[in-house]
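Below is one structure, written out as structure tokens; comments come after it.
Missing here: one protein chain of the complex. Every other protein chain is in place.
And then chain A:
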Amino acid sequence: MTKILNVRNLEKTFSSGSKKITVLHDISFDIEAGETFSIVGPSGSGKTTLLGLCAGLDQADSGSIDLCGTQLNSLTEDERAILRNKNIGFVFQDFQLLPTLTALENVAVPLELQGAKNASKVGKELLEKVGLGDRFHHYPSQLSGGEQQRVAVARAFSNTPSILFADEPTGNLDAETGEKVIDLLFNLNKESGTTLVIVTHDLELAQRTQRILRLKGGKIIENPIDTL
């Protein structure tokens, strides 16, 4: 198996007034292509910061991240954006749909950014797949939380990403809806072979993934790679 994400000696600090807070300290791990992987830890342990760095949304102070064969450190912000567009999908805790775009338009945007001609067709197929065939032209404000998250999942898969990052994907959903969304994520992972990285503090959910990375106070605790 090939490594899709390779993280080595990652450090990240934030400034708070005159103080410097180390959020991530000497983090190293790998993820194989097609794998399901979770990052768990209590609030403030640095989970989301780690996800942001791995997905190229932010830059580390030191260490290296190799994503899909590209060193993120050497890329400009725009180059990282294009890399995300081609290789990464995102699912966020609070859905993060574009409020002025319909469900279909939201799903089509990543493909449109690639210049794809069939964006709308693919968008419709994906929405039907997540059970929202009758919601193409609804705006996010006209959808329930679960529906919004399903649109977000459809959007995340629209560019057939190599890796999908999900940040607390069930955090804003009731248990039943959350379960459905998670099933959807795992099914799509199975069907398309997309690597799935989930940030969560829900251990039950984490245990559905093949491996778990535990964080506390910005450091990896116990055995970093926990094979289930």
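One rule holds in what follows: a residue touches a chain if its C-beta (ideal position, glycine included) is under 8 Å from a C-beta of that chain, and two chains touch if they have at least 3 such contacts; residues count from 1.
FYI, contacts and distances are computed from a predicted model.
Undergrad: Any idea which of "Spermidine/putrescine import ATP-binding protein PotA", "Alpha-E domain-containing protein", "Glutamyl-tRNA(Gln) amidotransferase subunit A" or "ABC transport system permease protein" UniProt assigns to the chain that's been left out?
TA: According to UniProt, the chain not displayed is called "ABC transport system permease protein".
Undergrad: From the listed residues A:S28, A:S62 or A:T100, report the one that touches the chain absent from this view.
TA: Going through A:S28, A:S62 or A:T100 one by one, A:T100 is the residue touching the chain not shown.
Undergrad: Touch as defined at the start, partner being the missing chain; which of A:N9, A:Q114 or A:N187 qualifies?
TA: A:Q114
Undergrad: So which of A:R8, A:H25 or A:K86 would be touching the chain we can't see?
TA: A:K86
Undergrad: Please output the residues of chain A touching the missing chain, sorted low to high.
TA: Interface with the chain not displayed, on the chain A side: 48, 51-52, 55, 57-58, 68-70, 74-75, 77-79, 81-86, 88, 90, 92, 96-101, 105, 109-110, 112-115, 139, 141, 155, 159, 167.
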